[in-house]
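All protein chains but one are shown at their positions in the complex.
Right after this comes subunit A.
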Amino acid sequence: MAALTHDQALFRYLLRLGDTAHVLCHRLGEWCGHGPVMEEDIALTNVALDLIGQARLFYQYAGEVEGEGRSEDDLAFLRPERDMNNLLLVEQPNGDYAQTMARQFLFDSYNLLLMQAFERSGDTRIAEIAAKAVKEVAYHRRHSAGWVIRMGDGTGESHRRIADGMAALFGFTAEFFEMDEVDRMMAEAGVGPDLGALREPWERDVRAVLDEATLDWPDQGWSVVGGRLEGRHSEHLGYMLAEMQFMQRTYPGLNW
């Protein structure tokens, strides 16, 4: 394979960021009208709204970098499963509210570190996107961490549920810190951080919250990778995309 140019690597890097935000946004949107209480129903759709905003900015930029005239909608709605490069964690089904909050906290804590690093990005556009997103993500993390603590340190039932949610999902977090040629090129060019170096501060943050929640470290001794870097997904993503992309594929160019 020929070596990637900077723009080719940047394009893929941006798609990965956009895909993760987009897929998680869709999952959270599935809670709309089904939240356990009104405030949480609103909270999850508010978080989803921030994520779709971030996804749009990454997709728009990706389309410009690619230079082939693809719009944010083309990138969001016309790429098949194997071309999607979201983190496996965010495509996992919602489960109960505890599992949704476990997924959200594990991701928010990581995403906050990522956005803080992007604030110092040598790529001006990414730094601009992060300057706004970092505040939104900090707010998300505060909310999800609060629920992990409340459920873990709550009743026997709530403790069991959040512990189960963490145990079911923790194996998908190894992917946060994996790097391939694209990530290494972006790190060397000062666009993004060394992802491996985020593991230590992430584990510290997660451990502090789990301790307060009286939860054990949820590592079950397994991990799965390959979504973000290679487009190998769990079976859940295909069903989600079928629903998400149905309208654009059936009625190409459809507008609201």
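Note that in this section a residue touches a chain if its C-beta (ideal position, glycine included) is under 8 Å from a C-beta of that chain, and two chains touch if they have at least 3 such contacts; residues count from 1.
By our rule, contacts and distances are computed from a predicted model.
Within the choices "Branched-chain amino acid ABC transporter permease", "Spermidine/putrescine import ATP-binding protein PotA", "Iron-sulfur cluster assembly protein SufD" or "Phenylacetate-CoA oxygenase subunit PaaJ", the name that UniProt assigns to the complex's undisplayed chain is "Phenylacetate-CoA oxygenase subunit PaaJ". In the complete complex, the residue from A:K132, A:H159, A:R199 or A:R249 that touches the missing chain is A:K132. Residue-level contact of subunit A with the missing chain is found at 39, 42-43, 46-47, 49-54, 56-57, 124-125, 127-129, 131-133, 135-136, 138-139, 142-143.
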